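Here the complex is missing a single protein chain, while all its other protein chains stay put.
As written, the chains take the letters A and B, and residue 1 is the first residue of each chain.
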Amino acid sequence: MHGADYNPDQWQHDPHVLEEDIRMMKLAKCNVMAVGIFAWSALEPEEGVFTFDWLDRVLDKFAANGIYAWLATPSGARPAWMAEQYPEVLRVGPNRVRNLFGARHNHCYTSPVYREKVAIMNKQLAERYAQHPAVVGWHISNEYGGECHCNYCQEAFRGWLKRKYVTLDALNMAWWTSFWSHTYTNWSQIESPAPHGENLVHAMNLDWKRFVTDQTVDFCRHEIAPLKAENTELPVTTNLMDAYEGLNYWKFADVLDVISWDAYPTWHDASDQSNLAAWFSFNHDMFRSLGGGKPFLLMESTPSLTNWQPVSKLKKPGMHLLSSLQAVAHGSDSVQYFQWRKSRGASEKLHGAVIDHVGHEHTRVFQDVAELGGALEKLTDLIGTRVPAQTALFFDWENRWAVKDSQGPRNMGIKYEQTVLSHYRAFWEQGVPVDVIDMDCDFSKYKLVVAPMLYLVRPGASERIEQFVANGGTFVTTYWSGIVDENDLCFQGGFPGPLRKTLGIWSEEIDGLHDHEMNRVLFTEGNALQITGEYEVRELCELIHTEGAETLAVYGDDFYAGRPALTVNAVGKGKAYYIAARTDQTFQSSFYKQILKEAGIDGALQTDLPAEVTAQIRTDGVNEFIFLMNFSSTTHTITLDEQVYTDMLASDSASSVKISSNLQLQPYGVRILKRSKR
Amino acid sequence: MHGADYNPDQWQHDPHVLEEDIRMMKLAKCNVMAVGIFAWSALEPEEGVFTFDWLDRVLDKFAANGIYAWLATPSGARPAWMAEQYPEVLRVGPNRVRNLFGARHNHCYTSPVYREKVAIMNKQLAERYAQHPAVVGWHISNEYGGECHCNYCQEAFRGWLKRKYVTLDALNMAWWTSFWSHTYTNWSQIESPAPHGENLVHAMNLDWKRFVTDQTVDFCRHEIAPLKAENTELPVTTNLMDAYEGLNYWKFADVLDVISWDAYPTWHDASDQSNLAAWFSFNHDMFRSLGGGKPFLLMESTPSLTNWQPVSKLKKPGMHLLSSLQAVAHGSDSVQYFQWRKSRGASEKLHGAVIDHVGHEHTRVFQDVAELGGALEKLTDLIGTRVPAQTALFFDWENRWAVKDSQGPRNMGIKYEQTVLSHYRAFWEQGVPVDVIDMDCDFSKYKLVVAPMLYLVRPGASERIEQFVANGGTFVTTYWSGIVDENDLCFQGGFPGPLRKTLGIWSEEIDGLHDHEMNRVLFTEGNALQITGEYEVRELCELIHTEGAETLAVYGDDFYAGRPALTVNAVGKGKAYYIAARTDQTFQSSFYKQILKEAGIDGALQTDLPAEVTAQIRTDGVNEFIFLMNFSSTTHTITLDEQVYTDMLASDSASSVKISSNLQLQPYGVRILKRSKR
Partner (left out) sequence: MHGADYNPDQWQHDPHVLEEDIRMMKLAKCNVMAVGIFAWSALEPEEGVFTFDWLDRVLDKFAANGIYAWLATPSGARPAWMAEQYPEVLRVGPNRVRNLFGARHNHCYTSPVYREKVAIMNKQLAERYAQHPAVVGWHISNEYGGECHCNYCQEAFRGWLKRKYVTLDALNMAWWTSFWSHTYTNWSQIESPAPHGENLVHAMNLDWKRFVTDQTVDFCRHEIAPLKAENTELPVTTNLMDAYEGLNYWKFADVLDVISWDAYPTWHDASDQSNLAAWFSFNHDMFRSLGGGKPFLLMESTPSLTNWQPVSKLKKPGMHLLSSLQAVAHGSDSVQYFQWRKSRGASEKLHGAVIDHVGHEHTRVFQDVAELGGALEKLTDLIGTRVPAQTALFFDWENRWAVKDSQGPRNMGIKYEQTVLSHYRAFWEQGVPVDVIDMDCDFSKYKLVVAPMLYLVRPGASERIEQFVANGGTFVTTYWSGIVDENDLCFQGGFPGPLRKTLGIWSEEIDGLHDHEMNRVLFTEGNALQITGEYEVRELCELIHTEGAETLAVYGDDFYAGRPALTVNAVGKGKAYYIAARTDQTFQSSFYKQILKEAGIDGALQTDLPAEVTAQIRTDGVNEFIFLMNFSSTTHTITLDEQVYTDMLASDSASSVKISSNLQLQPYGVRILKRSKR
């Protein structure tokens, strides 16, 4: 699928626009549009008065021209009349002040009126369009996010807590409210976190974030119900955002039929793009994993530039193809844009689009889009294929919330995301596919599980990790793991808490280093990983004691010089590694290279990849599709192995081409190679 | 006129102060004082009770001693009793919270009560003083500014919108409210921009700023009416601020008899003061242009230092004279200070003044002031003279608001003011007088019109520009011009919109560059401007296509190397230049030097000026008065041409002095030369 968000509701005054758009969609080989996002005012201009004729026209035209639609529910923004008539639909901030009408995402997910209005609207849409030939699925709302602190939400939060804890005693113990005399003696005393109220009870913050996720998921279910009532077959999705912190996306996994997300890399913002490219690869892997490994959709991306980043940078030649196919490489079955046509006014009028204000197709951007359309047509074999990952990386929302909310050990920045990315990047550089999961996922099927800074450990996770290792798996974790339970209560009896036995170490203290400080990690003579030399560590250094584990490397400096910095513990058939300090990218590269070898995990290609180049893989079980992607501005030559590869993007789409063992990758170049599964 | 703000209302408890002040005013050769600013509590200590006796005494003393007064209306601050009795007079912030009593400028310009109280006060003042021999004019309020979001203002805003758009359909189309479902179906749904409401509808933001200006101008008219009712001859002014963004000062042009403004340069904050000096020259030119070219007044400046800048720096010897005469050079007929005498307490007690807390005249600052007083006495020939500018520079408030409010192409800072200044400075360095106008002014009389970043183009402007060029004028504009109409709706059909034909180019895309990036502009062989070599460009680069225009320079780097970066289009008898990228000061210097030559525009002096030195010119039609000003800390020698010059500041004020062709300018030195008009 190739397409874009499309807002014909903005162009009702000029019918010529729709004609032109359809003509150009075909030119650009676009076959799918997300329609109706934010169209509430156009669909229900006054309360109870519905105007679907314009949408009928659009969808009928689509059907007649072989274009499909993700039809949106318009709940991403509510009309002015609704805000005026029912102020309760507007969101209330943490400062307990209700917003005025304006912006988008400015509504309460608890408000009975808003839920009622949404139910009516969605029912109308479903009744009219659930069987429409152009409609391939539902695009629920838009980029769910934010939170509301209105009285409805306060009551809902208290209800949520009552269901979870049953008694105030249980809540008081879990929240450790005896600290600072915060013991609650009545449910009504509980309020959501506030800048001018409570904000330092970590377990409460955590529960509030859980509640916000649950309430949003519940709202999403509420949106879906009337749609499914008309046609259970039509899939639903909602567009998610890269590693968005406000919502635990894993809770959406069961609610959505298809996972889709919006990717907006700031390409060309630095001379080395590895980190940026790896971050978006990481997100693609995460959203694929969220859908259980099934293909996902790239629902939004910009065909040229954005208008909301600090600098709106043009994509250099090649980058549009590369960036789009990066999504496909990691499991996307579509490339879609925000947006088809630039709006004339308001805040996003300067956001990139397929059709510029100039109004015609004779632009560089349009040509880039059309070129990609051509490429996608050659990739139909890829539809439905999977990514065969043997490695899993934990990226866990509750852990993320908790570790960032903690006061100490380094309030300047605990850097959870950057740390996870740094571990991920070691695999990306070596072309090794990775699933990105949370700790509740089943990870027994992998060979290697990596869990950086596993600060919060939910019940059961440590047991399953122990089992995983005992069964022959390799587990890697780091400093600042096993600190708190699911309520952010510290584990007693020695860190890393429930992981202590598996890892065979006790972490006594953690030292925060200033930005101007560093320590070194020295590998011991003849260590089992056969790594030599020293590596810099910064920011966080734990002082640990081995309790059965073997020391692979020690600190080089400060009063803890000589104490263990990297350990491995043999448990059953597997091994558990502990990295006691914040290591850098060079350490990660060296370390995981050996770990992968030890665990018997191969990359997509049996070759060394240049910097800023990655290889990714999809497979249908018979064939393997290798994506070679060069994110650098220089040409690289890749040496292939002995297998037979065919180039799927070669100009003659009917016949595939046998390629030489030395393959050239142009600046921002991408090649998709097909081979038989080994 | 030479004088200061004077607040005898603060010294009523000590009658000796007035005696001393009058004695010292004469010593300092001061002949005008702005009296009564912020004196409301002293004039009406309780509601309806007026106490004018102290003001009678002051003005009578003035009259008896040859000192004149700009008599202020006291509306710049309201008394505590009024705020207590009528809270509605206090301003409401964008967060919709009403201010408490305190500060100044803290009142609503819409409030009926405030308007009533002001009308009564001004009537009282006018009845008593409109014919007083000491009073030379009215000083209306003080530094109008700010905005109020109270319900009165909301209603007034809606009324303003109704008058402008008549129908909601028209408003919805102009504001492009179909975006994000913001269509208004009832006027009452409209609220002023708010951080917790609407703030991303650019056309609404623009209309709100227009409304704020109109409401403030209306308040100013309301203040003036009772004053003019008593004496139509007495001129009115209000003190404006350097390029103040909140109000479109052009809307005040018709309301005021005389333009005056307050200048507070942060002298000596950098080793090179060119940019600072040019910025204040630019403002002087702008305020002079605002008054239709008539002399303006420097209403406030500091005789020593301020107390509100980050660092309160003393003026070095010479700087007081230089800075004061800079205003005169650009068309001021006065030098006035804030303030005559330092207040003993509250926030401005440490602001510089002619009379220090020490209370006597034996201070360095007083001597500087008296020296200037002496100089001004020698410059009576200058009164009423004009600045003969053949160049006009656009500095347009609505464009400024819109271009800065836009999201993209470089949210890190679009730098409208700095860009305009950079173009202005090319003229300043070459001693070329400039008028600073907005796009509605009549610019047909100039030889050269420069319009940097003319993002917003109001109806008619492009037609008048085309006519100007066709008639032989030279027009220069840059990247990011012709993007939106007066409602911030993008022009369709290709940028630079209505200027496309005149400029002979189509701008397809604009690339934002990061701070660490640059591109180059290479002049083509044998280009018409005869400029050679290359120049750095940064931040913004447009990718344009010529459509009739000639390419003078091309890009040197990136994927658009070789594409046009500077073009000229011949239209009728004139030429239209387009600078496609953000060029630096060295480019501006080289470019405009050739443009001036081509357009036949001379500087004030036929000589090359050293860095940090400028020459400015005033003329009475017969004589020309050349101001040579050295803003550097080193001595410079200026080579004059063959004409006969006399030094107006020479020690013997009766006879003028013939000066040699090599003229010395001391550090921070200023010379005023008189010659016959060529």
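Going forward, contacts are C-beta pairs under 8 Å (C-beta built on N, C-alpha and C of every residue); 3 or more make two chains touch, one makes a residue touch a chain.
For clarity, every value in this text was computed on a predicted model and none was experimentally measured.
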item	value
Touch criterion as defined above, residue of A:380, A:407 or A:637 at the omitted chain	A:407
Among B:124, B:231, B:275 or B:343, residue touching the chain not depicted	B:343
From A:47, A:60, A:155 or A:508, residue that would touch the chain that is not displayed	A:508
Touching residues (missing chain, whole complex) on chain A	95-96, 173-186, 188-189, 191, 194, 196-203, 406-412, 487-495, 506, 508-514, 543, 558-559
Touching residues on chain B - with respect to the absent chain	7, 9-10, 12-13, 38-42, 45-46, 74, 76-81, 83-84, 93, 97, 99-104, 269, 304-314, 316-317, 342-351, 356-359, 363-365
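To be clear about the criterion, only the chains that are shown with their structure count from here on.
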item	value
Angle of the C-alpha superposing rotation, chain A to chain B, to the nearest 5 degrees	120
Rounded Å distance between chain A and chain B, as computed from the means of their C-alpha atoms	50
